[in-house]
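For this view, one protein chain was removed and the others were kept in their places.
What follows is subunit A.
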Amino acid sequence: GEGSTPGQPGVLGGAAFPFASPRFQIQPKPKLYVCTIQLEQQYTRGAPLGLRPSGSYSNTTSRENCFYASIPPSVDHPPATSSEFCASSREEKKKIARRKQKRTPCSLLARLVSRHLPLAPAVCVRGHRDAKPAAWTSADHALTGGTFCRRHSGVLQATRIFHTGQPRLAPLPPLPEYGGKVRLGLIPEEFFQFLYPKTGVTGPYMLGTGLILYFLSKEIYVITPETFSTISIVGLLVYVIKKYGASIGEFIDNLNEQKIAQLEEVKQASIKQIQDAIELEKAQQALVQKRHYLFDVQRNNIAMALEVTYRERLHKVYKEVKNRLDYHISVQNMMHRKEQEHMINWVEKHVVQSISAQQEKETIAKCIADLQLLAKKAQAQPVM
């Protein structure tokens, strides 16, 4: 099956003594569980559907091999006989085998193996803390466990069912604020509480005093020069601790808090980052709704371009037509003008031709006389 890696000896294989009581998880639906242990070594995915020679199957009946297990819908009612159980599972398996073309090799082998096995297979979950044994376990049941085949075409479904118990200590409970109470820095409070019902409040102190005097008087504790150095040192220590203890404690607590604040910052930053990413994603999702604007704009642009082109062409047509018409008009005008000029020239020429020499002299004399008259007139006028 997909779940197990090839060559991995069943975790189960070592512990698969067939008479251990299997502990397994009861699933509400009928499921087929496959335990693949050592078969992956023998078979590859591309194994043909044909059967291998039965020599290799002689090992397969051993408990270390893969077989199908089929759990009937109501696990509370164990099958009457194991053979009936096998039969039902066999039928199911045949149906399943007919349904799909591609089979995992373990499934193929399992079919064969299960025919040999007279056992009703059980499902075992290793490492499952809260597994409850079913009512119909018996010593004959081989142990299964390990990995399971995944769903192929929706017919088989087996999920990994390790670690389905409630997780303990998660999330981790916070550290207690203060440690256990201790009196005189040496003796836990529980001792005082222990003696309180019998001796009251002063009991432990009297006990302590009595013990000290007893040790001194019987010289169980011997007074040596070391005693005095001890007394001085202890006295000094007590003084220092009493004086500076609180501040040192605060200082160290601050260090701790700084560390925690740093980590918290990292956590918050990460959370914020993720939230920003989420918002960005949402914004982009919202943008998807507005995609139609893009297309509308493009459509508008195209429509405008078409309109513009149409108008340009219209204008061009107009110009061309006007051009042609103007040509005709100018041709007409030109002809008209030419004819006029020609006529005028012709008339002038003939008139000039018709003027004889004598007529010309007479005309010129008259002109001179007129001019003299005019000159006299002009001379007379400015004087006035």
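For the reader, a short list of remarks on this structure follows.
One rule holds for everything that comes next: a contact is a pair of C-beta atoms (placed from the backbone, for glycine too) under 8 Å apart; a residue touches a chain by one contact, two chains touch by 3 or more; residues count from 1.
Everything below uses one rule, namely that contacts and distances are computed from a predicted model.
This complex has a chain not shown, and the name its UniProt record holds, of "Exostosin-2", "V-type proton ATPase 21 kDa proteolipid subunit c''", "AP-2 complex subunit alpha" or "ATP synthase F(0) complex subunit f, mitochondrial", is "ATP synthase F(0) complex subunit f, mitochondrial".
Although one chain is not drawn, the whole complex shows that of A:217, A:284 or A:323 it is A:217 that touches it.
Residues touching the missing chain, restricted to subunit A, are 175-180, 182, 185-186, 188, 217-219, 221-224, 241, 245, 249, 253, 256 (touch as defined at the top).
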